[in-house]
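A quick write-up on the structure given underneath.
One protein chain omitted, others in place.
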Amino acid sequence: MTIQTPVALAPAQRALAVLGGDLTERALRLHLEGLSGVDAVGLEQRAAALGTRSIKTTSKAWALDRIIELIDLTTLEGADTPGKVRSLVAKALTPDPGDPSTPRVAAVCVYGDMVPYAVSALGSAHAAGGSTGINVAAVATAFPSGRASLRVKLADTADAVASGADEIDMVIDRGAFLSGRYGQVFDDIVAVKEACRRDDGSYAHLKVILETGELNTYDNVRRASWLGILAGGDFIKTSTGKVAPAATLPVTLLMLEVVRDWHRLTGERIGVKPAGGIRASKDAIKYLVTVAETAGEEWLTPSLFRFGASSLLNDVLLQRQKLKTGHYSGPDYVTID
Amino acid sequence: MAHLAIPKTYKLYIGGKFPRSESGRTYQVVSTKGEFLANAAKASRKDARDAVVAARSALGGWASATAYNRGQVLYRIAELLEGRRAQFIEELVAVDGTTAAVAAKQVDAAIDRWVWYAGWADKYVQVSGNGNPVSGPYFNLSVPEPTGVVAIVAPADPLLGFVSVVAPALVSGNTVVVIASQQAPLSAISLAEVLATSDVPGGVVNILTGSPAEIAPWLASHADVNALDLAGAESLDWIDLQISAADTLKRVLAPVAGIPQATLDRITAFTETKTVWHTKSMI
Partner (left out) sequence: MSFLEYAPAPESPSILHLKKDYGLFIDGEFVPGHGKEFATISPATEKHIATIANANEADVDTAVKAARIAYDKTWSRMSGADRGKYLFRIARLVQERSRELAVAESLDNGKPIKESRDVDIPLVAAWFFYYAGWADKLDYAGLGADPRALGVAAQVIPWNFPLLMLAWKIAPALAAGNTVVLKPAETTPLSALLFAEILQQADLPAGVVNIITGAGDTGQELVQHPDVNKVAFTGSTAVGRAIAKSVAGTGKKLTLELGGKAANIVFDDAPIDQAIEGIVNGIFFNQGHVCCAGSRLLVQENVHGEVVERLKSRLSTLRLGDPLDKNTDIGAINSREQLERIRELSDIGEAEGAQRWTAECAIPDNGFWFAPTIFDNVSTSSRIAREEIFGPVLSVLTFRTPAEAIAKANNTPYGLSAGIWSDKGSKILAVADELRAGVIWANTFNRFDPASPFGGYKESGYGREGGRHGLAAYLQTSAPARELVEGRSR
C-alpha cells in the first residue's frame, strides 16, 4: 500500500475555512462523504406536505409579483437569434403591456454569444449587477453537457463576462462528480469563478448548475450542493433544463436545507435556483412556501432565489389578471416572446 | 444375591440444575393404585421465583438462536426420548397401572409430537408471518416473535400432556416455567434429565413439582412472566388466575380437557407479531 501525497486543491476561501488549512482532495472527500444521508421517501413527503399549504388572497397577489421578480427569463435554444433575444428582453421589460404595475423579471438568461444582443436590447434597463433593472445571465462552460476542456470552459466564461454578462450559470462536470473526482469538480468551479473576474476586480455572479437529474440520488445532490458552495458558488442551481427530471420540489427543498445549514454554520447566505419544468403559478407558489419554511422568508429576494423559467411568466400573468379582474383570462391576453 | 435397588430422587429442574425445593419440602407421589412411588420436591413460591429468573435470563439466547438451530436442538430431544423409551414406559406403567403396550403408545405419541413441533421451528414464521402490500414506498413485513417467559400449568397426563404444552411454547424461542402434574410428576422430571443432557440451554425449560394450586397464583401474578398457559388448570380456580394475569396483560390460554391437540395455534398463541416498516427508494 502506498500513501500518495495529497494533491492540493485550488485555494478557495470557504473551503479553507471549513476544511482547514490542509485543502486536499482527501479532506474534501471526507467532508462530502461525511455529510448526513438523505432518505428519499421522507424528503419527498416533506415536500408534498409543503405543497399543500394554501395562502391568503392578499399573500397570493404579493406572491405572484414576487415570482415575476425572481424569474430568470430564459431562452436556450440552438435556434436562438438576436431577434429572438430582443423579443425576450422586451418581454422581460414589459411582461404585461396591459398592466404597467407588473414588475420586471430579475434577469434574462441566454447563451454566451447572445449576451451582446441582450445587453444592447436592455439598454439603460440593464442592471449590470445593480439593484434596479434587469441582469443578463449567460450559461457557460460548454452548457449544457459541460463536455469540453477546462480551457474552453474558461474561455466561454470569460467571453460572456467580457460581453457584459452579470451572472454566469456554469455546469459542473457530472462525469467527474459521479466517478468520485470531487477535487476536479472543485478546481473547475474555482477556476470558472476566477474567470468571472472582471478587469475592475469585481466578479460576475456565479450560479453552479448541479444537473440534479444526472446526479440521480439525493445524497449526490447534497454533496454536490456543498461542493458548489465550498468552491465559491454564489448560487446553486438545479438543472440546465435539458435533462429530465429538471427542477423538482424535493430537490429544491434539499438544496434549501443545505443553504440553511451553511448559513447556520457560517452566517453567509447562498442562493438557490430551481430551473426547468416550473410552468404553473400554483407550482411556483409551492416553491415560495418551501423557501420560506426552510431557509426563511429573507431568502425570497432575487439575490437569494431565482426561478429559471420561460413559460412560467405567462401563467403568472394570467393569474395576476384573474386576481385583478375576478374572471379567468386566456392565452390570447398575454404576449409570447 | 439380588441387587438392592437404588431409588431415584426426583428434584426440581431450574436453570439447568436439579435443586431441592428451597423450602426443603417434599411430597409423596403414589400410583393410581395408591402405592408409594417416590418423594418429589414440593416447590415453593420462591422456587417459582427462581425459575422465572432462570427463564428470563435464558430467553435472549434461546430466542435469538437461529430457527434451524432451535429445530435441531428440539429434534435432538426426540432422539434422546427414543433412547430412554423403555424408562418412560416403565414409569407410565408404574404410575397408571396400564399395560406396557398402552404406555408404549403414549410414549411414542409423545416422541412423535415432539418431532412434529421441532419441525415447525424454521417454518412457523413463514406460515404466520406476512409481507404486506402497503400503498406507499415501504418495505413492510410482519413476523411472529416469541412472547417471552411462559408459565404453564401442565395437564394431568404425565408425558404426552406435558410434551403437548411445553414443546409448542419452545418452538418460537420462548422459555418456560412448567408446573408438572401434581399426581404424576415423574415423567416430567425424567424428561428434565433428558433436557439436561441435551443441547437445550439451562433455564429454557424449568420444571416445578408440587401443588399447582399453591404455585400457579405466584406465576400468574408475576410481572416478569409474559404469558400463562392454563392447559392443566381446569381443577384450579383458573378464572382467578386469569384475572390475576390481566394485571400485566399476560397472554392467557384457558384450560383444556384432556390432552391438548397438536396445532400451529399452540405455537402462535405465544408469539407477538412485529411489523417493520422501512422506506424504499433508489435515489
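Lettered A and B in written order, each chain numbered from 1.
Everything below uses one rule, namely that a contact is a pair of C-beta atoms (placed from the backbone, for glycine too) under 8 Å apart; a residue touches a chain by one contact, two chains touch by 3 or more.
If you're wondering where the values come from, they're calculated on a predicted model, not measured in any experiment.
By the touch definition given at the top, chain A reaches the unshown chain through residues 36-39, 41-43, 45-46, 52-59, 62-63, 66, 254, 257, 288, 292-293, 297, 300.
Residues of chain B in contact with the chain left out of this view: 64, 127-128, 130, 132-136, 138, 140, 142, 147, 226, 238-239, 242-243, 246-249, 251-257, 260-266, 269, 272-279.
Assume only the chains that are shown with their structure count from here on.
Chain geometry summary: the mean Cα position of chain A and that of chain B are 69 Å apart. Of all residues in chain B, those touching chain A in their complex are 136-138, 279-283. Taken together, the chain A residues at the contact with chain B in this complex read 39-42, 216-218.
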